[in-house]
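Just one protein chain is left out here, and the rest sit where they should.
For chain A:
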Amino acid sequence: MNATPDIACGRLSALELSQNFADAHPALTAPQAALEADRCLYCFDAPCMEACPTSIDIPKFIKAIATGNLAGSARTILESNILGGSCARVCPTEILCEQACVHNSLEAGKPVRIGALQRFATDWQMDHGGQPFTRAPLTGRRVAVVGAGPAGLACAHRLAMHGHDVVLFDRHAQPGGLNSYGVAAYKLADDFAQREVAFLMEIGGIAFQGGVTVGRDVTVSALGAEYDAVFLATGLAGVRALGLAGETLDGVMDAVSFIETVRSNDKKDVPVGRRVVVIGGGNTAVDAAVQARRLGADEVTLVYRRGGEHMSATSVEREWAQTNGVTVRLWAAPQRLLAEDGALTGIAFARGRAGADGRVVYDPEDSFTLAADMVLKAIGQVFLPAHAEGEHIAVEGGRIVVDGQYRTSMPGVYAGGDCIVGEDLTVAAVRDGRDAAEAIDKALRAGDGPGRGVEQENG
């Protein structure tokens, strides 16, 4: 006989669900923004600016808010980071700009609320100003951008600005990448990811083709032949497995898929377990755990194999999970998935501690069991080499190798975002996309563009 775990949709009322998935951090009002902007000291050589992967001129945009120049403020943000709106919402500012704010030296934990101010200015632009940039004279060049996440979008926008035409491919039906499918819904509420993409595309010259998986539907070589350059921003499309027996049981799924389901469906149609265990210590784990709670799971436990200080989720994220009723358990490694009559019932963990050499040591004899109807795996995402299979694209340590100009080993093919080495942050992906676009533009203008090339085109 086959029992089934207690996984169900609609654990909460429609009203509760809409409240739970509304904006987690409401926007600043105009008076709040004015007060907060006035706190900024307008530092010279500002540490916050240096801490931002996209190097937004933060004092400048905040000063512009203070003076009421919201168009100028937004432009300052967006010329460095065209996804400034989503970065304002999803950036772990507590380890980036806001950690560097000099106000922390005056009073710990009281930086200027840079992220909230950035949201205020970019929201204003999207609500009032529309797309602030225009395209340079058209070059007639065409670039294929593979992956419509933050890196791909940033690259596409910058290329379009420089007068190139872009075709943006993605395996999903909608553009946006992780912003559309991979982060918690309450971080980008009110369909922000799609609204931002629409705003970005207003520049023109960017065509989106969804449902195309590179490596399966089209090869990089084929794109290279058709386009003047290719930018790969495929992200980390694979997920790590636990390597335990029973991973195919109903109720065991990867957190990335769970979040994608949450993001792609009406919340009342998303199934969630009564008791959920999330394994992992990153933002995906936190986003999955909190959303499981907010869908109505009774008990959600996030289990991480090492200490809190080792989690890649920031302390702010961890506290967010805890204030949302997620129990956080540290120093525990998954040992065994438990099932009765073919149905998931729980998961056993071995307790661990830091060994003398710093490596964590688990004691298989010292274990505990958590009852679970659903186990969500969030132990890391990996680059899917299938995207580059059969191509002359060097991959090392599971990431595409690029040089300082974001060039892969394959001529005319560039890469950026999570699929190359670096911090796996939205804002870092935006920087990659932007800077790769600059590199591509420079190369195309220098005439050493691959594919159809300058001579070929002129000839």
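Throughout what follows, contacts are C-beta pairs under 8 Å (C-beta built on N, C-alpha and C of every residue); 3 or more make two chains touch, one makes a residue touch a chain; residues count from 1.
Going forward, contacts and distances are computed from a predicted model.
Novice: Can you pick, from "Spore gernimation protein", "Anti-sigma-K factor RskA", "Putative aliphatic sulfonates transport permease protein ssuC" or "dihydrouracil dehydrogenase (NAD(+))", the UniProt name of the chain not shown?
Specialist: Per the UniProt record, the undisplayed chain of the complex is "dihydrouracil dehydrogenase (NAD(+))".
Novice: Can you work out which residue in A:V102, A:V218, A:A348 or A:A386 touches the chain that's missing from view?
Specialist: A:V102
Novice: I need the residue numbers on chain A that touch the omitted chain, in ascending order.
Specialist: 34-35, 38, 41-47, 66, 102-103, 105-106
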